[in-house]
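In this view, the complex is presented without one of its protein chains, the others remaining in place.
Note that the chains are named A and B in the order they appear, and that numbering of residues resets to 1 at the start of each chain.
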Amino acid sequence: MSDMLLSVRNLTLDIPTGSGILHAVRGIDFDLRRGETLSIVGESGSGKSLTSLAVMGLLGKSIKRSADEIRFGDTDLLKANNRVMRDLRGNRMAMIFQEPMTSLNPAYTIGDQLMEALLLHRNVSRDKARARAVELLEKVGITAAASRLSQYPHQLSGGLRQRVMIAMALMCEPDLLIADEPTTALDVTIQAQILRLLVDLTREMNMAMILITHDLGVVARVADKVAVMYAGELVETGPASEVFATPSHPYTRGLLRCIPQPGKTARGARLGTIAGIVPSLVGEVTGCAFRTRCPHAQPSCREAIPMRGTAGHAFRCVFADGALSEEKGVVA
Amino acid sequence: MFAFILKRLGLALLVAFTVSFISFSLLFLSGDPAAALAGETASGEDVEALRRLYGFDRPMMVQYGDWLFSALRGDFGESYYFKLPVASLIAERLQVTMTLGVCGILFALATAVPLGVAAAIRPNSLIDRVALFLSVAGQAMPSFWFGLILIVVFAIQLGWLPPSGASSWRHFIMPTIVLGYYAMPAIMRLTRAGMLDVLNSDYIRTARAKGSGEMRVLFKHALRNAIIPVVSLAAVQMGFMLGGSIVVESVFALHGAGYLAWESIARNDLPTVQALILVFSMFYIVFTFLADVLNAWLDPRMRSA
Partner (left out) sequence: MTDIADPLSAEIQGPSPRQMLKSRALSHKGLIFGLSVVLLLVVVALFAPLLAPHDPYAQSLMNRMVPPVFMGGTWEHPLGTDHLGRDYLSRLLYGARVSLMIGAIAALISGVIGTAMGVAAGYFGGKVDAVVTFLINVRLAMPVVLVALAVVAILGGSLTVVICVLGLLLWDRFAVVMRASTLQISRRDYVAAAQVIGASTPRILLTEIMPNVFNNLIVIVTLEMAHAILLEAALSFLGLGVQPPTPSWGLMVSEGKNMMLFEPWLVLIPGAVLFVLVLAINLMGDGLRDVTAPEGRS
C-alpha cells in the first residue's frame, strides 16, 4: 500500500582487521520510494559500495552488519534468512557492477547467463526465458540480439558486456536496481549511453534505482535524491536539486568545486581539490571524520554531531549553516 | 581451434621424434654396446661376433634409422634376456601398469578435488588444515617407504590385503593408494588455489546477486572455471605416474611394465629398456596432447580462437 520500497536505519558495518576493528560504515539512514533514483556519492573507500552490498546481503563473511532497520517492501531484511534473500536477489532486487569485463562468467554463453535468473525465480520454460532474454537485449540496445545468446563474454566489448549485465539484472523486472559505478570502467562516449539507458529503463519500468558513483556530474543528470558519504558516514542527504543548489556540508561543497560547471566555472580557472587523505577508520571513530581536511574545523568537531537541517535536506556539521558564512567571509 | 590442434600435434610429433633419438642413443652411453652385452668375461672374438650379430658395426645414424622404422612398425627388436620380441613382452605387461595408472589418477582426483574445493570454501578451517597437512606430507613421502608401511600394517599385521601380486582387484588397492597419493598433493593445491581465485572473482558475485544458491555458485559457476587447469595437471601427473610406477610395481611385485623396466635395467637388456623409455614417453606425450585439446574445448576463449 505504501510506496516506500527500502528503509535503512542506522546501518553499521564493522570489519575485523589485524590492527583492530575497521568501522567501515557508521549509522547510515536512507529511504527509497518506488520509482525513485537515489545516488550515493563519495570517494573510493567511503563505504558506498559496502552499503549497497549490505542491502543485497552480499557482504563477505568477515564483515559484521548491524542496523536498527533494513526493510525492503514488506520484508524485514535483518530477519531474512539465506533462502529469503536468495528469493529476493535477482528477482525483486538486482545489481550491476563496476567491472563489466570480469563480471560475466567466462565459461557460459551470454544466453545461459541471461536466462539463469528467470529460470531460478520463475516457473518458465527455456523457450520463454530465451524469448525474454532476446527482448531485453533489444531493449538495452544490442543489435542482432538472438545471435548474441550463443556468444561468450570474451567475444563482446566492455560497453556491450555492461549492456548484457543490465539486461541480466532486469530479467525478472526487479523493484530495485542497484548500480555500483556502472560506467566507471567504460569509455567516456559509452558512459553517457549507458547512463541514458539506465534512466530510460527505470522510468519505463517504474523501477527504483540506487546509483553509486564518485562522479557528481552523473548525479546531477540522473538522481532524484542524493546521499553524500564521507569515510563511512552520511554527511549530507537531500533532493538532488537542493543539494546542488545549496550544498550545506563543507565536504559536499569541496566535491562540487572539483567538477567544472557550465556557466559557473571560468575558462582557464583552476578546479578545486580537497587537500589531505581519508583518515584511517580502524579503532574508535568519533565526531566528524572530515575534520582533518576541513578548513573550518573546530575543537567541537571531535564530538558526536547530529544531523541538522530539514527532514528533506539534512547535513552533519557543527556549524548551523555548514560553515558557509565563514567561507563567504574568506572570499569577501 | 583446428589450427591450435594442428600446431599442438606438430609439437607432439617433434617431441616424440627427439625422445626416440635420446632413448636410442642411451645404448651408446657405455661406449661399446657389444662389450657391455657380452659381459666382462667375454673374449675379443665373442664381442666381435655380437657386434656383427646386432649390427653395432654400422654407423650410429644408420642403426638409429633402422631402429626407428622398425619401431614405427611396432617392432622393437628382440629382448637380450627373454629372447622374445620386445613389443609383445611390453604389450603383455602394459595391462597391469595401465590399470594401476588409471586407478591411481582416479584415486588422486577423487581425493584431491573434493578436498581442494572444501579447503577453498573455508580457508584456515579444520578441513583446510587437514588438506594442507595431507598435501605437505604427500610431497615428502618416499613412495617405496609408504608402500612398505602399508604392507606391514595392512598385509602383515592386520592381514586384510595381499602384500604382493596382481591376481585380483584387492591386490591393486595398496598400489593405487601409494601411486595416487603421489599425484594428489599437486592436484589438491591447484584445485584449492583455483577455487580461491575464482570464488573471489566478480562473476561469482554476479551469480550470487542473481540469487543462485550456494551449491549452484560453487559447482556450476566456480568449479567449472577452476577445473580447467586441473585437467592439464592431471594429464601431466598421469604421465609422470606411469613413469613412476616402476617404484610401486617393484615394492608390490606387480609384474607390469615398470617391473619389466626394473628387471631389464638390472639385466642390461637394452632393447627392452629403450623401448620402455620410448613407450612411457609416448604415453606422456599423448596424455598432454589430449589434455591440451580437452582444455581448449573446455575454455570458450580458446575454443573459438
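We adopt the following convention: a residue touches a chain if its C-beta (ideal position, glycine included) is under 8 Å from a C-beta of that chain, and two chains touch if they have at least 3 such contacts.
Bear in mind that the values here come from a model prediction, so they are computed numbers and not experimental data.
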| item | value |
| --- | --- |
| Contact with the hidden chain (one of B:Ile5, B:Ala193, B:Val217 or B:Leu294) | B:Ala193 |
| Touch criterion as defined above, residue of B:Leu26, B:Ala91, B:Ala110 or B:Val130 at the omitted chain | B:Leu26 |
| Residue among B:Gly243, B:Gly256 or B:Pro300 touching the omitted chain | B:Gly243 |
| Sole contact to the chain not displayed, among B:Val47, B:Val96 or B:Val273 | B:Val273 |
| Interface with the undisplayed chain - residues on chain B | 11, 14-16, 18-19, 22-23, 26, 29-30, 36, 136-137, 139-145, 148-149, 151-152, 156, 189-190, 192-193, 236, 239-240, 242-244, 246-247, 250, 261-262, 265-266, 268, 273, 276-277, 280-281, 284-285, 288 |
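Simple rule for what comes next: only the chains that are shown with their structure count from here on.
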| item | value |
| --- | --- |
| Intercentroid distance (Cα basis), chain B paired with chain A, Å | 54 |
| Chain A-touching residues of chain B, taken from the complex the two chains share | 201-203, 205-214, 221, 224-225, 298-301, 304 |
| Footprint of chain B on chain A - complex, ascending | 56, 58, 82, 86-91, 94-95, 97, 99, 102-109, 116-117, 120-121, 152, 154-155, 165, 168-169 |
